[in-house]
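Yeah, one chain of the complex is gone here, protein chain that is, but the others are all in their spots.
Letters A, B and C mark the chains in the order given here, with residues in each chain numbered from 1 onward.
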Amino acid sequence: GADEPAATDVPPPPPADTDVPVVEDTAVPEEETEEEPVAELPIACFITDLAGVDDMSFNALGWKGVTDAVAAGYAQADPILLESQAMEDYQPNIEACLNEGATHIVTSGWAIEEAVKINAAANPDVKWTFIDAGGFELDNVRELVYQTDEASFAAGYLAAGVTKTGVIGTYGGAPYPTVSIFMDGMARGVAYYNEMKGTDVQVIGWSVETADGQFTGSFTDMALARTTCEGILDEAADVMLPVGGAINLPCGDAIIARGIDAALIGVDADAYFAMPEQYQDLWLITIEKGIDIQVTRSLQADAEGNWLGGGTVGNAANGAVGLSPLNSWEDKVDAELWAETQAVFQAIVDGEIDAAVYAVGPE
Amino acid sequence: MTESTDTNLTNPEKSPPEKPPSNLFARITGINTGWIRSLLIPTLALLVALIFGAVFVALTDLEALALLKEDFGGGLRLMAEGVGLAYKALFTGAFGSVYGLSETLFAATPLLLTGLAVALGFRAGLFNIGANGQMLIGGMAALWVALHLNLPGFIHIPLAILAAIIGGALWGGISGLLKAITGAHEVITTIMLNFIAFFLVEYLLTVPVFQEAGKINPISEFVPLSARFPQVFGADYRVSIGLLIAVAAAIFVSWLLFRSSWGFEFRAVGFNPTASRFAGMKVQSLLVLVMGFSGALAGIAGANQVLGFSPYQVTSAFAGTIGFDAIALALLGQSHPVGVVWAALLFGALKAGGRAMQASAQIPLDLVVVIQALIIVFIAAPELVRAIFRVKPPEKEKTQITKGWGG
Amino acid sequence: MVLELRGITKRFPGVLANDDVSLSVELGEILALLGENGAGKTTLMNILYGLYTPDAGEVLVDGQHLQLSSPSDSIAAGIGMVHQHFMLVPVFTVTENVILGMEPTIAGGFLDMKAGSKMVKDISESYKLEVDPDALIENLPVGIQQRVEIIKVLSREARYLVFDEPTAVLTPQEVEEFFQIVRGLQEAGKGIIFISHKLKEVLEIADRIVIMRDGKSVADVDPEKITEEEIAELMVGRPVELVVRKKQAEPGEPVLVINDLIALDDRDHTAVDGVSFEVCSGEIVGIAGVQGNGQTELIEVITGIRLSLAGTMSIHGQDITGASPRNIHGMNVAHVPENRQESGLIIDFTVTENMVLNSYYTQPYSRGIQMDWDIASQAATRLVKEYDVRTPSVDTQVSSLSGGNQQKVIVAREFDRDVGLVIAAQPTRGIDVGSIEYIHARIVEQRDKGAAVLIVSSELDEVMALSDRILVMYRGKIVGEFDPKKDSTTKIGLAMLGGTK
Partner (left out) sequence: MTDTSTTQVRVRATPEIRRARIAGIILLVMAAFVFWFFGLKVMGDLNATFKLTLPTDKIQDIKMILNTRTLAFVVAGVLAFLSGVQLRKSTEKRTNMAVGVGFFFFIFAFLAWAAAGKSFSLVGMLRSTVILSIPVTLGALSGIMCERVAVINIGIEGQLLASAFTATILGSAFGLWAGVVGALVVGSLLGLFLAWLAIKYQVDQIIAGVTINIFALGITSFMAARVLRKAQHLNSSPQFPAIKIPFLADIPLLGSMFFNHNFFIYLTFLLVIVLHIAFFHTRWGLRSRSVGEHPRAADTVGINVFATRYRNVILGGLMAGVGGAFLSLTQVSRFEENMTAGIGYIGLAAMIFGRWKPFGALAAGLVFGFARALQQKLGILATPIPSEFLLMTPYLVTIIVVAGVVGKATPPAADGQPYLKE
């Protein structure tokens, strides 16, 4: 139906008046939004990758972006949702979108990239928004990739200041770059903190040297994620960064079950709002990747006739990646540390700290 | 040993001689109950499965369920509409257009190959759950040849397929070898080798030998034009020579099982390994050989996934769940090549139709899996279907398809 | 005090196994039930035991109709049965097997093994059935297993005992012991039904004889007033030849030579323990012995199926140690294996396929790896005719042939060429008289054509009738050589039990 909610029923996005730069898409000039009316609203179609729309991650966020756009009147009602269950589903799903008359196709996941490239070239009238890969150089495709490690770096700095045990843990679903980039940025942020403060905060589950770490090998095996997290908690970690959608939650379960004073770092959308209630107190902060907002903006631009093709690297400077507010940890985090964290982030925005280490796409 | 058969001699006139199947269908399929009879149960099974599927769709239609409380008739109508829309899409998606038909055949291609792989194993008393892993390894071998040899198409494709055959055969052969040498059961080793193959492929796709240059994601380089399977019905339809290869494989397996001495040995070992050993067959080597053949067939399916369709670039997901679907398929086809062909077409149709159903009726693809499971239940337990439709049973009906752990 | 079966009819698909059969047995009486293979004896008894429901007829005890829907009903009615194929769980102990189904327990279903083994001991003492209550069944010789079956029946306080072919697997001495037991039971007032097709035994023990043929009861006779020949004729329906006719053997060169052969069984215990012998062309050597004394393993080693541990073997002077079954087959050795359905045939295959089971890879049945089924089927058709295999067609599955015809398929396959050595294990086990006569004749024919023949059989009568020379095997060793014409059954039977020469 038209008002099908996204994967998680979430309160509206956080207010924009926080100190931290919220995710914003600077590529779309704000002032043009109220210009002359557009003839026709786009018909949106969303295609997931194999993780499906319930992945509590980029697919879910992409779809949320689409439904938000519909709700805001940037796209026609009843957007189409197509899940891919196999590699060979991408092409027919795209064709199904086209056959159903979609004029704006949103897809997520690097694996679909090539199928999109081919079809986008063949269908120049259709607009495409593509999440998590880039390098198309086509006017009708808007690519969204994220220099997530910039925000992750700052979160790492914060975590290093918050930890009491001096150990921070992380694990991911699979060693894919979109996952590892969170882990790598965080580890570098911790290292930066150590350098600044002369401390020895450890990161467990990711090694910057070997560029490899702790993975569950599955984005659905919840029980495995739980023990993976517990294995890291056993090493005395008290801040955890799980990166893998639904498999992030068992780590929260583990912390609650142990009754320890540990925190979680969220990924993608502000976990305080996006994730189930029982974990609310655990989220120290979220490393935000503004997929939903950017997808909505992209549809908005299409609807309003100020479409811009090409790629954007969402980064700290353009606000597409950032840190959420502290939410429930507001009282628990030392104000000085929080100020420092924001300063670190600002330094990244200003280019004084180069936190964009991880490659996010073809050069 | 029970002597339950000492009858023909003492009372030869009492037991009517069993006539060998006379019509062509029976000769080809081995189902000797005549045309109508042999199609009756599968058709009814499909029908019942679809009815159950409809019930599931209706009962999970939350809007209709909500409406049911206020307006019972309206709720029911809404449910019926939902089901109707879904099944119309399912049918037209699979058969309603040339494109649909082509998608059906396209989906059937790897299913047929892996179905044959599993069926061949069953015939020899081996349960190969490892078609997925064998596909992965076979596919990667084909990919290596595709990427690293610079050859004209007419030789490049066969060579890539050959590599897939070798890769799949080796991976399958490991299980055969372990069983022959140590007695480790193939059900376990093939499952484990599936996981191992998957992670191996994940790794291989991050090394320069396979990974697309300049990419950071585990995705392969493009298959060069010379190694791509040509499409047989033109660029608009995804059916490639993979289908022809699969059909050829079915014919080959038919020949292998019923016309070759190897097939004779396979079937002998499948029915009775002890007697086969007494007859001078090398049962242990045959186990390896069968698993090798089985793996090779799955390997070709892997090649099809790698070389067979746009965008000719792979991720570790290229085997999908095909190797598992194949088990159902081989069971459905009663481990007979002809049966497997029909089963593959049916499953292919469900796949293609399922996608259409998702697109136009927003029914999750998983419904197709449910329907598949139900079809197998009803075919495996024809009494169920007969009880529902009050069909009389045929005189004889028994196919031993699998064995326990003993083999 | 009488158990009665009245008008029992039982039909299996295509077979009328019991056709209006009536019989009765009184307490303290031994009734023998005689009949050929497939005459319907076991079926009748299974009905009595509640395993099968009859299509017509009823069972009565003391004129009282019995409702027998499961064995528990029969057990409750005081009927016990020692089955033709023992109903013992091989991996259980004697006690466990005996108490199964009527377990003594202490509170809450826990097994009271002490009570169990005491029960076994008590019964075995009072009926002189010596057995170790804690031994595993699979480790016991058949004779002892039979005792366990009897204890099982007695422990259920049966008044009527059915013995289905109890002597088929026993040596003459064991048979003698068994008869002691049966007489003891008779004295204890039990009613006994004794099934057999060994005429001598029946005449020795029975008070009354009922003869069955083709599912019908054809005679009820007094053993005092009838001869073996008459009984045989009643059983088969025509006069039968009870002896194997053969000429004096003319042994030639040694064909099979075995020296100090040692081999293990499946559980890695020594089964063949330093065996040496030879078989010459033109003679039949029979190996007698109680089952499980290494005969099976010996044959398997000679035919290449089992690896030997030490020793040498040669055929026609050519070393065959470590040779594969196929190599040995290639040396013109015919092998009729012990268990036709397990190792001789693939019963789900057709007659044709079984006829080529060990020659399918050779010309003319296959060229390269391509099989020529037409030629194979022609060959099978010829063999079926030549060896009198009664089958509707060569495309019939062997599983639907009778045991005798199944055995003939094997004999046809193995004998249809220039055979130098015949190895036949239990060649006539469980098949009808007609087929036995036929197969015996074929074996003698091979000998007369100059083949060396090695026969293994647990039926001492068969070994005596066929062999020119008898070797007795006991605990893996050859313990004696006998001449069937001179030595008595008793003497050989003693050797089979490990007695001195």
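Operating definition for what follows: a contact is a pair of C-beta atoms (placed from the backbone, for glycine too) under 8 Å apart; a residue touches a chain by one contact, two chains touch by 3 or more.
Owing to the predicted nature of the structure, the values given are computational and were not obtained by experimental measurement.
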| item | value |
| --- | --- |
| In the full complex, displayed partners of the excluded chain | A, B, C |
| Touching residue (missing chain; options A:N99, A:N194, A:S207 or A:S328) | A:S207 |
| Of A:N99, A:N123, A:N194 or A:S218, the one touching the omitted chain in the full complex | A:S218 |
| Full-complex contact with the absent chain, from C:K41, C:H83 or C:R147 | C:H83 |
| Positions on chain B where the hidden chain makes contact | 56, 60, 62, 127, 129, 178, 181-185, 187-189, 191-193, 195-196, 199-200, 202-203, 206, 324, 327-328, 331, 363-364, 366-374, 376-377, 380-381, 383-384, 400-406 |
| Chain C residues that touch the omitted chain in the full complex | 12, 49, 51-53, 70-72, 75, 81, 83, 87-92, 96-97, 99-103, 105, 108-111, 152, 254, 257, 259-260, 264, 268, 276, 307-312, 314, 317, 321 |
| Contact set of chain A toward the excluded chain (per top definition) | 4-5, 7-9, 52-54, 83, 165, 171, 175, 204-205, 207, 209-210, 212-215, 217-218, 220-228, 230-236, 246-247, 249-250, 253, 256-258, 260, 276-278 |
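Quick note on the criterion: only the chains that are shown with their structure count from here on.
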| item | value |
| --- | --- |
| Those chains which touch chain B and also touch chain A | none |
| Chain closest to the middle, measuring from C-alpha centroids that were averaged per chain | B |
| Approximate Å spacing (C-alpha centroids) for the pair chain A, chain B | 38 |
| Separation of mean Cα positions, chain C and chain A [Å, integer] | 76 |
| Between chain B and chain C, centroid-to-centroid distance (C-alpha), Å | 45 |
| Numbers and ranges of chain C residues touching at least 2 other chains | none |
| Numbers and ranges of chain A residues touching at least 2 other chains | none |
| In the complex, chain B residues that touch chain A | 63, 103, 106-107, 199, 202, 206, 214-219, 222, 238, 305, 309-311, 313-315, 317-318, 320-322, 352, 355-356, 358-360, 362, 364-365 |
| Chain A residues within the chain B interface of the complex | 1, 50, 80-83, 85-89, 91-93, 96-97, 99-100, 110-111, 113-115, 117-118, 133, 174-178, 217, 359-363 |
| In the complex with chain B, residue positions of chain C that touch it | 14-16, 36-38, 85, 214, 303, 305, 324-326, 329, 335, 337, 339, 341-349, 353, 357-358, 360-361, 366, 369-371, 373, 390-393, 395-397, 399-406, 430-432, 434-435 |
